[in-house]
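What you see is the complex with one protein chain gone and the rest in place.
For subunit A:
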Amino acid sequence: MSLAVAVEFLTPMPARRIVQLEDVKVRFGAGPTSFLALDRTSLTVHAGDFVAMVGPSGCGKSTILKLVTGLLRPTEGEVFVAGRQVGAERVGVGMAFQNPTMLPWLTIRQNVMLPLKIVEPYRSAFRAEKNGAFRDRAEALLAKVGLSGFGDRRPWELSGGMLQRANLCRALIHEPKLLMLDEPFGALDQFTREELWSILQALWMEARPTVFLVTHDLREAAFLATRILVMSARPGRVVEDRDVGFVRPRTIDTTYEEGFTALTHGLRSSIMAARQSEAKAS
């Protein structure tokens, strides 16, 4: 814990930029049916940040994730990850969606190990290590999220919450510098979700990857993030940028403190304002 706090004290100092969006515009489709999903968005994220993006639905949050992972090219503007332009070469980022997308023909452990098969430097060693160190590594990670003993199960034998834990493991197994989470806990019940917040926080404090979290849940954003970005309605732009300074590790009790409630309340007002401006525009 003391280490994590120390790192938080360091973040205001000039840290390494890991993600940079410069005047990015994204237009989907062509002709009269086309629409602008993102409008002149600029954004800088420093290494080790936990960034949460909130905003009205359809505001382009997932579009930003896709830009950073290289799944989508900007119509205008530029996207840099770790100083290199995205698109020429994909960066090996970890990714988890709301739908756990576990491959049904593989066991949970094989699913978790999948990135090791793709990403260098693990890829070259995969064949040799398949049943040795990599297997232990997957099991250790599964144990951290409370899934020890489930490695040999098939995805359909697990509940939604368990699948989402495994999904987190798959996103983290190759120790990515950048972790993209697209509403990963959106389909879970309140208690499972809060439990997974704590697990994710612990994993983040341990390895300190840069995290991009897209969420609809303001408590989730405030609980997990070091920084919250509020997006405007479509076409999306960042309209608010807040640092979140609660001491880590945060607990569920933190979410009932006054400062926390004030923060989520403030976020809610910002998003409502963004929605109303959209209603006026249309």
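Miscellaneous remarks
The rule is simple: a residue touches a chain if its C-beta (ideal position, glycine included) is under 8 Å from a C-beta of that chain, and two chains touch if they have at least 3 such contacts; residues count from 1.
Definition applied: contacts and distances are computed from a predicted model.
Not every chain of the complex appears here, and the one that does not is recorded in UniProt as "ABC transporter permease", selected from "Tricarboxylate transport membrane protein TctA", "Alpha/beta fold hydrolase", "ABC transporter permease" or "Ferredoxin".
Of the listed positions A:T41, A:T69, A:Q201 or A:S232, the one in contact with the omitted chain in the full complex is A:T69. Of the listed residues A:M162, A:M180 or A:I228, the one in contact with the hidden chain in the full complex is A:M180. Touching the missing chain, out of A:F50, A:F97 or A:F150, is residue A:F97. Residue-level contact of subunit A with the missing chain is found at 69-71, 89-95, 97, 99, 101, 103-105, 114-115, 117-119, 154, 156, 170, 174, 180.
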